[in-house]
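Below: the structure, in structure tokens.
The complex appears here minus one protein chain, its other protein chains still in place.
Chain lettering (A, B, C and D) follows the sequence in which the chains are written, and residue indices restart at 1 in each chain.
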Amino acid sequence: MDSTLLWTLPGLPLAGALILFASGRRASRRFAAGVATGAALLALGVAAWTLAATLSGPGARIVADLGPWFAAGTVGARAVLAADPLTASMAVMVAGVGSLILAFSAGYMDDPEDRPGMARFFAAMDLFLASMLLLVLADDLLLLFVGWEGVGVCSWLLIGYWFREPANAAAGRKAFVVNRIGDAGLVLALALLLGALGPRATLRIPDLQAVLAADPGLLGGGAATVVGLLLLFAATGKSAQIPLYTWLPDAMAGPTPVSALIHAATMVTAGAWLLLRLHFVLALSPAVLGAVATVGAATALWAGLLALFPHDLKRVLAYSTISQLGLLFLGIGVGAATAAYFHLLTHAFFKALLFLAAGSVLHALHHEQDIRRMGGLARRMPWTGAAFLVGFLAIVGFPGFSGFFSKDAVLFAALAAEPTALGAAGFPLPVLLWAAGCLAALLTALYMSRLLLLVFLGRYRGDREPGESGPVLVAPLVVLAALALAGGVLDLPSWIGVEAGWLSSRVGPLLGDAVPAHHGAMEAAFALALALASLAVMAGAWRLWGTGGRGAAAIKALLPSTAAFLAARGRVDELYDAIAVRPARALASALAVRVEDAGVQRLAPGAAALLRAAGTWNGRVLQRGHLPDYALWIALGAGVLVLLAAVG
Amino acid sequence: MPILTVLIVLPALGAALVAIVPRRLARPTALAASLATLGVAVAVWARFDPASAEPFPLHEGPWPWIPDLGVAWALGLDGVGLVFVLLTAVVVPAALAARSAPGRAPAALLLLSESAVLGCFTALDLFLFYAFFEAMLLPVLVVLAGFGGAGRIRAAVRLLLYTLAGSLPLLAAAVATWVHHRAAAGAPSALLADLLSTPVPAAWAPWLFAAFALAFAVKSAVVPLHGWLPDAYAEAPVGAVVVLSALLAKAGIYGFLRWALPLFPEAAVRAGPVLLALGSLGVLYGGLLAWVQRDLRRVVAWASVSHLGLCVVGLGAGTREALAGSAWQAAVHGLYTGALFLLVGVLEARTGRRGVDDFGGLAATAPRFAFLLGLAVLAAIAVPGLAGFPGEFLLVAGTWRVAPAAAVAAVLGAVLGAAYLLRVVERVCFGRPGADAPADLAPGEALPVAVLGLLLVGLGVFAGPFLDRVTPATDRVAAALEAARAGEGP
Amino acid sequence: MSSIGLLPVLLVSLVLFTLGVVGVLVRRNLLVVFMCLELMLNAVNLAFVGFARARVDMDGQVAALFVMAVAAAEVAVGLALLILLFRTRRTTHLDDLRLLGG
Amino acid sequence: MDWTTLPPVAIPDLGPDLLRASPVLAVFVAALVVLLAGAAGRGRGARVATVLTAVGLALAGILAVPLLLSHGGPAFGGAARLDRYSGLVVLILVACTAGAAALSPSLLRAVDARIPEHDALLLLSLLGMGLLVVADDLLLAFVGLEIMTVAAWVLTALNRSEATGVEAAVRYFVLGAFSSAFLLYGVAFVYGAAGGTGYAEAAVAAASGGRIFGVGLAMVLVGFAFKVGAVPFHPWVPDVYQGAPAPASALFATGVKVAAFAALLRFTAAVLPAAGPRWGVALAVLAAASMLVGAAAAFVQRDLKRFLGWSAVSHTGFALVPLAGGGAGMHGTLVYLAAYAAASLGAFAVAASMAHDGREDPDMERLRGLGRRHPWLAAGFATCLLSLAGLPLTAGFPAKVYVLLAAWEGAGGWLAAVVVVAALAGAAYAVRPVALLFAEPGEGVPVEIGRAARGVLVVAVIVVLALGVMPGPFVDLCRLAVAELGG
Partner (left out) sequence: MEVALFALFSAAALAAGVVVVTRTNPFSAAMALVACLFFLAADFVLLQAPFVAALQILVYAGAILILFLFVIMLLNLRGDEGLSLPRLAPRQAVGLVLSVVMGSASVAFASLQVSGPFPEAGPLFGSADAIGTTLLDGRFLLALEAVSVLLTTALVGAVVLGRKDL
């Protein structure tokens, strides 16, 4: 196959986007959705073909090099894409989920008021897909960065899609700016890499790996740790981890398909994707791995707690996303990159499913998002309810569903990790991480059960008469439900009897993972125990929020202040506002008033005043208009000159 | 044919023509002249041989100008000059297209300024350079003083005096360099090549460099020498602001690259930390101030301060990447700042207002405007794929090695940039449109901005060919600095 | 056999010149100031004549004649100005000249 | 020669010398004719005088050209040198006087002063300047100086109804005579040390370095420094420029200053190199003080003429710099003076247009808004002021370059630094009236610029721009001319 064809992967959606941008307001919804979805589907085809090609033999790699992009000094950016089983499978996921969500959008975005914005919406979605595919396939870190920022831009555009509502636009800006903060870390990390590598500097991923493998000492003296931490920082921005996660809940202001595609399935995994691609850099510093794992576990736990309280359906899912991505980071940190990637894929399936199901509900309820005004929807929207149930079971890790396998793989890897490998010699960090992960899993069961119970079961509390969504909305749900259900086959664990999971064998080596050892019964026991515990939690949740349950009140009664704290999202936004935004703004205002207006802008008047003072003094003292004075100056001058003559 | 001379003379001829044609033909004549200049500039690009081993692949002269001083009309173009020349040739038509000030005088004056700017970017004789460097400001100053807003006189006076406060020391230092050369070589000359052949004594160099740097720093509004900028940008007619911000402010960066760094490499190396510190300061200071402005023009003005600070950081770092990045950033800054000021100018022309909070929802009522504004903003915040990115990345990468703190300041500036520029887009384009929302861009208004936008995209994607022409020139400067650094060590 | 010598002549001339200078500096009556200027010019003449004598050179004496002519010209215009001043301002007192300055 | 017997008297044939000095003679004849015509012409005297003045000046200018082209040499028994330098400077002086003469009719008519006498005095003053410039002998230079000065005194008081004019003339007279006495005393000492008053003899004496000569030199410099208006010998300058009628001030600012400088240049070129470096330093100090004091004082003025007076003080400082540096850069003084004179004349053209109701009223505020009514005139005036500030493309720019050059080569860095600071301050004050031009029109009686003033302004602007854009030929001329000095 002609390797240049790889460029059609980002190229097709880009072309779609350009067509749609060009068509402007004239484009109808049908046309826009058609173009966008068509481009995505074509891309999916190419992606699948590419995946097949990369699987044709071990080590098969398709490289599409368009030559240098720009170069100066040691910086040499190349426009080069490469496909191997890792990137190709990711591309397939992106294109696939993307196609499904675009198809869903065609039905979802049917508000007549949105009619003029149709082209904009689908163009941005396509542009997003193009950026994401570029990010996935880029073989050069600067090219990756193009995709990385591209998805950020699209996210900004799409979160603020309904821009007439100022809050939406603000949410979009917040997402962009917080992402930029993370991006700063990435730029610095790349700069550091280039600087440290000196004459052998390269940002091409395989070359970088080769250079570092040949001489790990290039990143000695703590440089590896700094690079790793900067990369982690960058990843926390894109993947909504502590400390930069706050944008994601707000990002739910965007249309639901956007949330599904960008803020659940794809873009938010970009941070993890970066860490996966640069696993060899992280591996140089145990401390970084420990930090990644710790950030992941903490985020998983914290977001799980926060997910218990919102009344907004999508916000619960958003915190859920953050929590699940935390598990992913945990996996990467403990050296289970393959497991993390596995969870990335399954999460993409079930979280997209959950979001689309939620979208279906919102569509039916005319964008009523408050779960207190829902209930009993399973009977009125059976397909949607069933799809949501599949997603629910997958995310809580019901045995057999995709989430069960992937989550288990991550958690078990955490338990099995060596403290020294995490830079925490003598400290039982792995156990703590595992415990946190398990707790997060249980919290998942709790908050997801709350959603299921309050939205789909019980009694309908709203005042509209919702009915099942149309086939355009339901069909993608069905496909995604199937994937969420069966996604586990991608990497079945050894205790089930397979020799080695597909991912572990084909992708694992690319991620630096050895084919995992057979843990056998032990792993199975842990997995099933967790599943049982989750079931227990679900039962508890039934008592809290089930028919007649007084869940919220009960929790509040139990831990009033903590509950209030968590319900207020932990006041993290306020905290950031207080420690960063407001001081910075105060500083800016102070600079504007104290330094600029009172200082710099007075320089010129000050100099003028000085000159004026000198001139006035001259007029008052030297030249006050008194003739004998004048003669005196002349006589004095003459005296000095004569003295000069006489002393020589 | 002496194409560079033609390049310089053409706009001046155009200006003369504008002054004499019937009034209604003045604007078309001016536009035609500037477009003809653009054509010549493109021809210059075509003639420029990037593979040439000569420092200046295109050069003309020297033809004596003041023989007594050995001052000559000597022009030459290397990659750095080339991009600035192209920038000039592109921006001036756009500025002229902005229907900012009535009458023929502004158009003629802007053309005159274009002549001088082109001269400044091509002069290889120090005094010739100085003359152009100073002269390019005067027409703009007249436009500002004669056709600006309420505070125009104050702004113009301040601009002039700030400029002179910088350039008079430059003149003194230039003369000193010349004096030294005559003493060392026995014959008067102010040609760059000749001056390079007689390095000034180490005792003088720091002072002379400081004088050069002062002039260029004032021109490029390096904090804390930027006092002229906010008022000038706020008061001048749009066309003048575009020329001022997109072109004149670049002459400072260009001056560093062409004159200050090569002539005094040792001093430049020693002054590196100062430039780094001032540049970083500018990046953050400009960013923070842009963040709290209520006036659209002032936001863009302070953004300019911030982004030019970035260029100064690169100059201070002095590595190959950083210098290339500096040149690139300076050139591209001209494109997006020009676009931003043009867009703000349209709003002003429509409504007479330009507060950040005076508008809203233009994305609905004026989609063309919103699209172009968004594009320019994204380029300004260095989104990769657009033209701003290569410059910024090269700057950060090249600076990190020398001064990590400055690199951090640079990326922080980018973060701030996103904060304040996106705020502008949000306030202006998003939200509910007001009842008196201005109409969308007419095709005539959109075209110049669209051309700039197209260039921002094109240069972002096809950065290579342009950068490849720049790097030989910047590498030469970096090599001189490197040699100076090496010589300083033992 | 003249034994005066140049030094006494120069010193006398110097004292006379200084007297003139002091007079210009301290006197406020314009007319007296003019007279002091004449003192200075006479000191110049004494110096010229003294130097001429010391060098046995007639140029100095000729120069003294030129000085006299110049003095006459100056006095003519100066007194005309003084009269004009008196006609317009009714004063010849320097302290009354206060229109200009700064 | 011990004067026991009389030497033979051989009156030399002065014919050829007089022929070469014809421009000066032409001026003299013109002055007398103007005077007579003015006296005889009654009502039409003014117009006749103006025409005759123009003819005389044109004649003088034409007759000066051969001097410029010739090689020249000593004349009148060594009292004078009729050389290229004389030719060049006389041409500049004639131009300056012509400018002042062109400005006079309208202003003098406005303030009801006599034109024929004014023109005659202008011409006599020019005659003095010419003698001063060609003189190669201190005595002749002094007499020339006195002619110039006596005429200037009278010109200052010409508008006799103006109290400031008379007062200024009195001040000018007292201080002028005072400094003349110093100059003469100095000449006496130089004579005593050198045995003669010629520059060449002085140079010889300078080389032997006696104190008598030093004292003489110091006092001669005092006299010259007074005439050029260098600090601290400057206080008369602003007062006189303010008090005198604008055309007369224009002459003082241009012709008188150029002539004094040209004579000083001839004198220092001959004498200072032999007299030791201290005099260069002394002149440099005077230059620095003049630049700074003048600029600071000009910054606070409201009266345009007084403003230009202080500006003149400051520019004296600049023009002194090449002179102080000595050596190869000395022609910079001439370049500077030409640039200054042209721009100054343009500025005075405006100042001479500011009379109304029979009085001069050169309040700068009256310029407010001129740019709205007369953009081109305002632009021309602004060009002149900006040339004074030394901006490129105007004559002020090469002039500043030469000053800086001389500063570096002469006194060194400190003087260059002072030049920079003073130039900046100079720009600051020069910009003030320019800013007024472009401001919104204010109250006050608007200024109307008459036809003659416009003409002068236009010519001045053309000269300023020509010297700014193509300084080469003129600079070469100056260099050639100055190269003839210094023996």
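We adopt the following convention: a contact is a pair of C-beta atoms (placed from the backbone, for glycine too) under 8 Å apart; a residue touches a chain by one contact, two chains touch by 3 or more.
Worth saying up front: this structure is predicted, and the values here are computed from it rather than measured.
Contacts of the undrawn chain with the visible chains, over the full complex, involve A, C, D. Between the chain not shown and the residues D:V33, D:A110 or D:L127, the one that touches is D:L127. Residue in contact with the omitted chain (choice from D:A157, D:M354 or D:V447): D:A157. Chain D meets the missing chain through residues 2-7, 9-12, 14, 28, 35, 76-80, 112-114, 117, 120-121, 124, 127-128, 131, 137, 139-140, 143-144, 146-147, 150-151, 153-154, 157-158, 160-161, 189, 192, 198, 210-212, 214-215.
Taking the complete complex into account, residues 628-629, 632, 635-636, 638-640, 642-643, 645-647 of chain A touch the chain not shown. Across the interface with the omitted chain, chain C contributes residues 1-12, 14-16, 18-23, 25-29, 31-32, 34-36, 38-39, 42, 45-46, 49-50, 52-54, 56, 58-59, 61-62, 64-66, 68-77, 79-84, 86, 92-93.
To be clear about the criterion, only the chains that are shown with their structure count from here on.
Centre-to-centre spacing of chain B and chain C amounts to 65 Å, using the average Cα coordinate of each chain.
The centroid of the Cα atoms in chain A and the matching centroid in chain B are 37 Å apart.
Residue positions of chain D touching 2 or more other chains, listed in rising order: 170-171, 174, 178, 238-239, 297, 300-301, 428. Listed for chain A are residues 607, 619, 623, 625, 627, 631, each touching two or more other chains. For chain B in complex with chain A, the residues that touch the partner chain are 158, 161-162, 223-224, 226-228, 230, 285, 288-289, 291-293, 319-321, 324-325, 361, 363-364, 367, 371, 378, 381, 383-385, 389-390, 392-394, 396-401, 404, 407-408, 411-412, 414-415, 418-419, 422-423, 426, 429-433, 463-464, 467-468, 470-471, 474-475, 478. Chain A meets chain B in the complex at residues 21, 24-25, 67-75, 77, 116, 142, 145-146, 148-150, 152-153, 156, 160, 163-164, 166, 168-170, 172-173, 176-177, 180-181, 183-184, 187-188, 190-192, 194-195, 584-585, 587-589, 591-592, 595-596, 599-601, 603-604, 607. Within the complex, the chain C residues that touch chain A are 21, 24-26, 28, 94-95, 97-102.
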